[in-house]
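Here the complex is missing a single protein chain, while all its other protein chains stay put.
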Amino acid sequence: MSATAVATRELMLVEAVNDALHVELARDPSVIVLGEDVGRLGGVFRATAGLREAFGEKRCIDTPLSEAGFLGAAVGLCMAGWRPVVEMQYDAFSYPCLDQLITHVGRYRWRTGGRMGFPLVIRMPYGGGVRAPELHDDSPETYYVHTPGVKVAVPATPADAKGLLAAAIRDPDPVVLFEPKLVYRTARGAVPEGEHVVELGKARRAREGSDLTLVAWGAMVAVCERAADDLAAEASVEVLDLRSLKPLDDEALLASVRRTGRCVVVQEAPRTCGFASEISALLAEHAILDLQGPVLRVTGYDVPYPYWQLEDWYMPSVERVVDAVRRVLAF
Amino acid sequence: MSATAVATRELMLVEAVNDALHVELARDPSVIVLGEDVGRLGGVFRATAGLREAFGEKRCIDTPLSEAGFLGAAVGLCMAGWRPVVEMQYDAFSYPCLDQLITHVGRYRWRTGGRMGFPLVIRMPYGGGVRAPELHDDSPETYYVHTPGVKVAVPATPADAKGLLAAAIRDPDPVVLFEPKLVYRTARGAVPEGEHVVELGKARRAREGSDLTLVAWGAMVAVCERAADDLAAEASVEVLDLRSLKPLDDEALLASVRRTGRCVVVQEAPRTCGFASEISALLAEHAILDLQGPVLRVTGYDVPYPYWQLEDWYMPSVERVVDAVRRVLAF
Amino acid sequence: MSAVPVVEQDLERVIAGRPAVRPAGLDDDALLALHRSLVRLRVYDERSVVYHSQGRIGTYAIFRGHEAIQAGAVHALEERDWIFPSYRESAIGLLRGLPASTILQWWRGHPSGWWNPEEVNVASICVPIATHVPHAAGLAWGLALKESDAVAVAIFGDGATSEGAFHEGANLAAVFRAPLVLLCNNNQWAISTPLRDQTAAERLSDKAVGYGMPAIRVDGNDVLAVHDAVRRGVEHARAGEGPTFVEAVTYRSFPHATADDPSIYVDRERVEAERGRDCVAAYETYLRDLGVLDDEDVQTVREEALAELRAGIQAAEDEAPGDPELVFAHAYADPPPDLARDLEELRRVHER
Partner (left out) sequence: MSAVPVVEQDLERVIAGRPAVRPAGLDDDALLALHRSLVRLRVYDERSVVYHSQGRIGTYAIFRGHEAIQAGAVHALEERDWIFPSYRESAIGLLRGLPASTILQWWRGHPSGWWNPEEVNVASICVPIATHVPHAAGLAWGLALKESDAVAVAIFGDGATSEGAFHEGANLAAVFRAPLVLLCNNNQWAISTPLRDQTAAERLSDKAVGYGMPAIRVDGNDVLAVHDAVRRGVEHARAGEGPTFVEAVTYRSFPHATADDPSIYVDRERVEAERGRDCVAAYETYLRDLGVLDDEDVQTVREEALAELRAGIQAAEDEAPGDPELVFAHAYADPPPDLARDLEELRRVHER
């Protein structure tokens, strides 16, 4: 996307989110931000810091504590010509909004015969490993990606956090953005200054390899990269960062797996009906002759996310990824 | 499950549900039924008809119009020693309860270190084809089966509708039962009288075959059976009725596909992250050497369930199933 | 005419008195326009029940007896003001110029039942209970943020007040002083569930206190009382004072919908009594008393409405069936590529 001469700044992932919001609110006066504690406080993770100061309290709004209420209100705001960017404070605290999401956010455009647009964005920190009390650790992408009418993206790097959020804000459809809170302040990288858009639906090859494709998104991309490092002496492992789950870059996925012949998919969410299952299913449908071994999934388990002293046993670890890769290679 | 000499009655599927409720409420005084219009009216589909008359208004309770409220109350009722059977009036009207489901129904037992039980049942009519206004046609099983801590079952026949509901009511864990409303009054069959339990986690071979396995649940089982009939001259098609999605009878699934070497999975729900994807993923993991062709999914599409004059274009049809089977056979 | 009998204590009324008094601000034309709207709604509803029984439309949510609430509200609005209907107000768009055929197609499950809300400032029919309340709050608030002086009305039932969505929407509207009228059709039933099983509050209007907004409680069979209440709410909203809760008390003396058999749960005597308090008849009597309406006028208005409906059902039935392509259309402005592949696939399978 970006030309060679673009100026960049080294930012943490959460800073890149903040940067995107500043740039997009400045670019388009119809963009507004709302959610719990996004205004005065600038968000519990400070993702919205400075917006109220820069754009006023009418464009960065603290809502009452009511996720269904303010997501529903965002639907109405779209009807009034706004492009709302809604923050859910944490993954699991988005669940009260699922009813609005499923019954309205994903269907309202359809209901108008495509004549009204609902360009809203829901962004939320997601995922585990942060040593927090329960319900601060969920990876709920399945609930969102299974819902027709919405798009879903998950950045793994600061540059993508900025670029995907900008793309989501500019997209004519509702987009849900999951931000990997585990690496909010540890993922650092060069981020293009000013306007920076990463098209939805394009995967990123995080690492090139020829023996096996590791497929991941969000915080699991780094885990896969570490696993690829650990395996370097044994195998050449490609890491594909999906970036966007819907639309999905199935071409990149299939091209990679056709080349390597082997695939392991890694996700934090519980296994059953996770997005890893979708990837496996696509391969079982479109790449059955290319597969030289089973498609394995390394995932969270079908149990409540555990108390945090145990969370490292729950989250996909480098060891579990390495083990799965070895099993496929040895098949 | 049932001995040879068990007396049976010919019932419609919804009557079998009603029968199960009568039998289970009579058997166990701690079972109570609650939901919108389940009492005076006996349910909009009459699934709870006669319960109030037989067991009194304290055991068959009309709630205020608040799905999250009464599912949450059911959690509390469990804590007070009741075994609540909660009716959601329609599939899509269960969405307001997803927050309670995900944050509490599936987690509360875990939270108590396994010391308190939450033997609650959620039952709801689901699925399309009924020529109804929007949001009366959804197949939301993914939202439920992806949620840790709950079990999910879907009957396809009257006998299973009774037996699975009885099993759900007796189960120590929360169980969600999806009843295929399309065949509420058209699926008829012999139903054992009195107590009748169909163990959760056991699939049913609806039809034996040797060339390909059609996997389905709920209303799609009959569609698969019709497809198998249409294909009789070309191929011997097995139809596996999963009956229970969690726990899943993966042994029966794998045994069947290992034998036939081919599989098509059929579901009404939107494709992405549907349960069909889970089945494909399991096969891609455990049966990769047995598969003689791709695993195809015939599903609803990733769009809002359409206006009902178009719904036959959305629902998996016999033609689409037949086509998929032929494609796999010709692979 | 006899006064509209007391449905409940403690309700505001306009047309109950004798001799009939003309309400301030409504001239003959306005009074007759209101009448015409009532009749158009009534006829739409009557014909829909017939069309349903003839198998020409699908399940249908009857609104007979609630025309006063709908017409009263619409006539208290300007064209630029928005209406957020539930399924119970499916035909309210008629009063904003939607063709009857569009609404009939909605109930026939035809894709042309879709309309463009922006064209008539009538939101899509809301099927799930109360979830449109936050939309209306958001739209109204959004308009105010744009310094428009338009307002919105959300219409919902007594049962809807039990839902979290109602609560969150109402609260949010009050906090943001959204220019909104929350119009509750308290017909005292939610399918088979009577009001006393829905809330322990004496009046639904009591709920407004908890949101810090004013409430007005009126006789929902009295179109002028509803009109006046909504008008006051609209003025309050337009003045930047925020939302108002209007409780319009009536009674559902017909089935919930064509599929419903209320004989199982209702008290027939009460239903008979309530049917005698018909809002259209009451208003016609009132207008006759005022000398503004005569039998011939009634006849004409009714016939026009009937003609509109006949033409509507004809148009609906004449329309070609929806193209399967529409299954894939409109969900996204910029759809994921697999939808086009799915459509192709579907065509291939079904057209061979």
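The chains carry the letters A, B and C, assigned in the order they are written, with residues numbered from 1 in each.
Just so it is clear, contacts are C-beta pairs under 8 Å (C-beta built on N, C-alpha and C of every residue); 3 or more make two chains touch, one makes a residue touch a chain.
In this text the structure is predicted, and so the values were computed from the model without any measurement.
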Neighbouring displayed chains - absent chain, whole complex: A, B, C
Residue touching the undisplayed chain, where the options are A:L21, A:A68 or A:V175: A:A68
Identified contact with the non-displayed chain, of B:R123, B:K181 or B:K246: B:K246
Selected from B:G42, B:G127 or B:P148 as touching the chain missing from the view: B:P148
Touch with the omitted chain, as defined above, among C:W141, C:F156 or C:Y211: C:Y211
Touching residues on subunit C - with respect to the absent chain: 162-168, 171-172, 174-175, 177, 197-202, 206-213, 242
Missing-chain contacts mapped onto subunit B: 32, 58, 63-64, 66, 68-77, 79-82, 96, 99-100, 103-104, 106-117, 148-149, 151, 171-173, 201, 246-248, 250
On subunit A, residues whose C-beta touches the chain left out of the figure: 36-37, 39-42, 44, 62-66, 68-69, 92-93, 95-96, 131-136, 301-304, 306-311, 313-314, 317, 319-320, 323
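Definition applied: only the chains that are shown with their structure count from here on.
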Chain centre separation (subunit B, subunit C; CA means) in Å: 36
Euclidean distance of C-alpha centroids - subunit A vs subunit B, Å: 31
Subunit B residues counted as touching two or more neighbouring chains: 68, 92, 95-96, 134-135, 301-304
For subunit C, residues that touch 2 or more chains besides their own: 111, 114, 127-128, 164-165, 331, 336, 338
